[in-house]
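In what follows, a structure is listed as structure tokens, so that the remarks can point back to it.
With one protein chain held back, the other chains of the complex are shown just where they sit.
Entry: chain A
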């Protein structure tokens, strides 16, 4: 194997790759990045058996400057974090790779490194995902959709299904749902499926989606999503992102969304967020980050008390108020995480009672986004 490559191309790729490298594993080869020099491109692969990432580096036709020259194909596995450190510190813009008997020589200017590699035949193969059927959408839309739902998934749960976001496709509407059974986020977006798409639903691991949030850029360029039986593949530009899917049946959520309300308010999103943030300063002390909401016709009062520190109370005037006066307690963190996904000026909150879930939706938005939070019951006697 022998090739010359631009340092920056390699660096950008490796920086993405190391995100997938496990911090602890019983299989040392998984600390490695597999580098394949093919006819006119380099393929870098990291795979922790759950999430796989493949990055291709090649000369693009439209580009005048060559980023890569493969002189002799080959393949090797090198410790990814170590390689990244080395590449980062190289003095020159060009890097020459040489491989002989599992020993890689990396040369840039006067600097020469000799690294022991591992046999790439030992490296696990990425899952085979048949990509005949793809769902495409703008990268930024996928990012926003994930952000608006993944925060609500369970982090520790005896039931793995709740640790992922449920994707469901029906009649060109993609529905994403995340819930930890105390709160829920449900988002519907329209997508174009060019042909009859057989994929109906899948549960994507929360961890996978958090990684995607870091890897995908907020651009209008298209992302291709392919879902197979237990695996998914997401392609963006020269990045191929693989992940295992969560098996199991996702719970039916249609029946837990309340339809009649006792009290409804519309209120400035930013004001409410800031006020809850202040109240949360005291609520940090208690287990559930409990704050209290007192809804009155012209006043929404937010209070929190702490035995040691005292009390915070703040009043905001809602834009509109409908229904009856109501008082309830809720988890400040849950409120904030929900409200921060709202990108409209005002937010609508509809309450059924102090012991029943309330609904948060954006006001005057094209986005069909519904969030549900259960209040905290304090009279547990």
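We adopt the following convention: a contact is a pair of C-beta atoms (placed from the backbone, for glycine too) under 8 Å apart; a residue touches a chain by one contact, two chains touch by 3 or more; residues count from 1.
The rule we apply is simple: contacts and distances are computed from a predicted model.
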Protein that the absent chain corresponds to, by UniProt name, given "4Fe-4S ferredoxin", "Transport permease protein", "ATP-binding cassette domain-containing protein" or "DNA replication initiation control protein YabA": "DNA replication initiation control protein YabA"
Absent-chain contact - pick from A:148, A:292 or A:369: A:292
Residue of A:101, A:171 or A:307 touching the missing chain in the full complex: A:307
Touch residues of chain A, complete complex, unshown partner: 157-159, 161-162, 179, 181-184, 251, 255-256, 258, 288, 292, 303, 305, 307, 310-311, 326-329, 352-357, 372, 374-379
